[in-house]
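All protein chains but one are shown in place.
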Amino acid sequence: MKSLLAPGHRGCAGCCDAIAAKFALMGTGEDCIVINPTGCLEVMTTPYPETAWDVPWIHSLFENAGAVASGIEAGLKALGKKDKTKVLVLAGDGGTLDIGIRSISGAFERGHSIIYVCIDNEAYMNTGVQRSGATPYNASTTTSPAGKVSFGNPRPKKNMPEIMAAHGSPYVATTSIGFPKDMINKVKKASEIEGPSYIHAHSPCTTGWGFDTSKTIEVAKMAVQTGLWPLYEMENGEITKVKKIGKNVKPVDEYLKMQRRFKHLFTMEGGAEEIAKIQAIADKNIEDFGL
Amino acid sequence: MKEIRVHGRGGQGSVTAAELLAVAAFADGKFSQAFPAFGVERRGAPVLSFTRISDEPIRLRTQIYEPDYVIVQDPTLIEVVDVASGLKDDGMLLINSDFDPETFDIDTKAKILTVNATKIALDIIGRPIVNTILLGAFAGATGEIQPESIMDAVKKRFPGKVGERNAEAIQEAYNMMKEARI
Amino acid sequence: MPRENKLDKEKMVVVEGSYAVAHAVKTCRPNVISAYPITPQTHIVEDLSQFMADGEIPNCEYINVESEFSALSALVGSAAVGARCYSATTAQGLALMHEVLFNMSGMRLPTVMTIVNRALSAPINIWNDQQDSISQRDTGWIQLYAEDIQEISDMTAQAYKISEDKDVLMPAMTCMDGFILSHVYEPVVLLEQDLTDKFLPKYEPEYTLDPKDPLSYGAFADPNYYTEFRYLQEQAMQNALKKIEDVANEFYDIYGRYYGGLIDEYRTEDADIIIMAMGSVIGTVKDVIDKLRNRNVKVGLLKVRAFRPFPADAIRNVVRDAKVIVTLDKNITLGLNEGALCTETKSILYNTDINVPVIGYMLGHGGRDIKVDTIERIIDEAHEVIRNGIKTESQFIDLREEIL
Partner (left out) sequence: MKILPGGICQAGTTRVNKTGGWRNFKPVYNYDLCIKCKLCELLCPDSSVIPREDGFFEFDYDFCKGCGICENECPKKAIDMVLEEK
């Protein structure tokens, strides 16, 4: 499949955003318009006068991707151009779960035919790895650092897919860049559905999470295999498909050990108990989703 | 230029009355302007609206402080609002009431007239909506406006039976007040 | 050349200001309307919603957004795919849009938005002044201010033509005073559909978001490029100066109505005192001027229609021979004790051969009625300046000293 993201962009070696964007565009094909709110992806792909995008693309602001996408969809409709052209949002976790949630909520409640892909690398990477609503429990970021009296981020991830499903979205799915076919097929499916669809793509960041540039895909797979990031589809609010991990399930410490952001859990007193809490999150996912 | 102030309560259609008066005046070949005293009043609270009528285009954008005419839609307002505030000495105060004008202790040199618009409304329309009827009474009492223009404006605003009945009530009020013309 | 504003009474109807604006928008054939309710703008968007519900605006989508921020953000997207866009807001809503205002003008996406001028909180106040739009003066939006319903209605079509001009491509605000104009009923010629179709061509942008020619909008411009984009925006504003005049003339040729281009003048010939003002207070000032002219007081009015771009040359030409200039501002730059019109007027006279004193009055804030008597007192004080020079350059008038 042809890549619609040109080389020469300024993403880090091993960049998850570039991979996620590439997969998403493989799902929609070239007849689409991309809306990309503020974040690494926007900055690294469009250093004026260059752009890496081989599809029409717009960056407006940080918190308004849902609204800009609504306007594009409405504009295409009014001009009689909406038949085939897909409206694809590629947004980060900050732009989705935090600052942008109002406009996404509005767009989904209104039922615009858009495909919203959240590229979730679990922190504000563009500004230097600050915590977001998607940062997992105990991850050390620059604004939730581990310290003498802190194990890092004190809260679990916000459950954005559930929130979007609660909007009555016909199609909500989680995916991971560690499973390219899963992601491409889900975006493709979303593009064929009338109404707003939401795909939450787990995307490990080599720089922000602290792992070797060659391990982006490996770390992504591991998140799924531990049960920390379950892959599922929800159609009209009901879970219709789950990717089983079965006997291949891995303990969470194998996943945590791969990343600098969890390194403190292995050196600090009380770390083992904290890892056990993370294992409990994974175990609950395995039970809830029947992984 | 003639300036009219309408006193009512939120929900009684005093803004609509001012508007219909402006529409009717324009139909008579005059220029007109109507606007509410802008507030956040809810249903039941005392409200104000204004109309200007002139032979020339109206440019003035101030509120009305010295009206030529005052229309009071609800006599209970007299207790709580200075309905005669600024009213010109040679002006007129028209009150919706079944009492005689002399029974009202209002500090004004202007002429006070009363009309039992509520009764007319109940008799003809079947509901105690008086705003349009008072316009008929106003037309009768002042001759500032043609009753047909008011009836046309009302019928256009409330098409069908409602408008027809309102027009009938307006005519009734007009006839009653024509005799009392100042 | 001053033009007669030929009003055809036969074509006039008495409607609410908001309705006249909504009707004007309809005749401009918008493709996307996106708005969020806020007093006193609501009647406009309600009327447009009714037009939509009655199928009276073809090829148009109405987006009921969840905030003003999204109202304008949606229009960024719509304009980028080539749609003609419309929104309306006021005060808090406009303030919430602040970031998007820059964004839209920076991307050179034309649109028209009616600002129903209202005060900003705190304290909470829903009544008219012009602090809201004045506070957005640096966002790269054209700002036009209307005197009455006819003008704001007609200005809507004019604004599209200015905004969409290929040498301009800047979004435009058409400003009307909240309640005073939005909620008034008066006779107006509703914008004529046949004439508007003749006056306002279909919007056909050179560039759009189109999969057949995939362009990127909103790239990341570093210090090597950013300055040039700002320069081009300023050039566009300068181009708009001429375009605003041209469009007013073209409008006159087709519709026979004229309110000035960048500015308008009223009895400024031989005027010693020139009052400068924007918006609905103009009408009251004209009445006062007529009254005083009958007493041989040499006073005239310079109506500022375009506040952005600021019509420096046009103003200089009018005030050159006056003895004093009086600015009326329904806003204040806190910390300078001046309204914006006062500041801008002084600034364009500095470094010129025009040496006319400027005095400023701040009034009408938060809906305080501007009475005839207030204007008369201001003119009296202007006389005093002519006689004895400036004592107070800028001040509030009608302050309730007793509660301070």
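As written, the chain order gives the labels A, B and C, with residue 1 at the start of each chain.
Here, a contact is a pair of C-beta atoms (placed from the backbone, for glycine too) under 8 Å apart; a residue touches a chain by one contact, two chains touch by 3 or more.
Here the structure is a predicted model, which means the values were calculated and not measured.
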{"item": "Displayed chains contacted by the hidden chain, counting the whole assembly", "value": "A, C"}
{"item": "Residue among C:23, C:43, C:108 or C:365 touching the omitted chain", "value": "C:108"}
{"item": "Subunit C residues touching the omitted chain (full complex)", "value": "106-109, 169, 207, 213-219, 221, 225, 228-229, 232, 236"}
{"item": "On subunit A, residues whose C-beta touches the chain left out of the figure", "value": "1, 3, 5-16, 18-19, 22, 45-55, 180, 206, 212-218"}
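Assume only the chains that are shown with their structure count from here on.
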{"item": "Distance from subunit B to subunit A - Cα centre to Cα centre, in angstrom", "value": "64"}
{"item": "Inter-chain centre distance, subunit A versus subunit C - centres from mean C-alpha coordinates, in Å", "value": "43"}
{"item": "Between subunit C and subunit B, distance of the C-alpha-averaged centres to the nearest whole Å", "value": "35"}
{"item": "Where subunit B touches two or more other chains at once, by residue number", "value": "none"}
{"item": "Complex interface listing, subunit A residues touching subunit C", "value": "30-33, 35, 42-43, 46-51, 53-61, 63-64, 66-81, 85, 102-103, 105-106, 109-110"}
{"item": "Residue ranges of subunit C in contact with subunit B within the complex", "value": "7, 12-14, 16, 40, 126-127, 148, 177-180, 183-187, 280-284, 286-287, 367, 369-372"}
{"item": "Subunit C-touching residues of subunit B, taken from the complex the two chains share", "value": "18-19, 22-23, 26, 31-36, 38, 40, 57-63, 65"}
